[in-house]
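Removed: one protein chain of the complex. Kept in place: all other protein chains.
For chain A:
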C-alpha cells in the first residue's frame, strides 16, 4: 500500500497549485473530509487515500496582525507585513498573507469580515509558497 513518504510529497501539490494561481486543500477520498493543513492520515477517518481539490478562495478573516519588527531572518521580507488566519467557506482554515490596500496599509481589515484568495506574483510564490488574501473588491 502506498503512503505519503515525506514533507515534500505532502506539501508539494499545495505550492504547485499556488504557482498556477489556484488555492487547493487536501481531500480524503474515503470520507470526503477537507483537510488543512494536509496530513499523512485523514484526521477524521484515519484513512490514507488522500487527494487535493480546488476551493472557492472565499473565506472569513478570523484574525490578523501586522508585524512591524523582528521578521525571521530566513523569511527575507522587510517589515511591515500582514499575516491573517482565514476560515474558508468550505470549512478548513489556514494562515496566509494579507495584501495591503490602495493606501499601503492594512487598516481596512476587520475580524470576521470576508476575504478572498488573491495569489501573489509568481516570483513571490516560488520563494515563499503562501496563500495571499485581500478584501473583496468594492468593499
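Some observations on this one:
Simple rule for what comes next: a contact is a pair of C-beta atoms (placed from the backbone, for glycine too) under 8 Å apart; a residue touches a chain by one contact, two chains touch by 3 or more; residues count from 1.
Everything below uses one rule, namely that contacts and distances are computed from a predicted model.
Note on the omitted subunit: UniProt lists it as "Acetyl-CoA acetyltransferase", one of the names in "Acetyl-CoA acetyltransferase", "Transcriptional regulatory protein YpdB", "ABC transporter substrate-binding protein" or "Sulfate adenylyltransferase subunit 2". If you put the hidden chain back, the residue from A:4, A:34 or A:62 that touches it is A:62. Even with one chain removed from view, chain A keeps its contact list with that chain: residues 7, 10-11, 36-37, 62-75, 77, 81, 83, 85, 93-97, 106, 110-112, 128-130.
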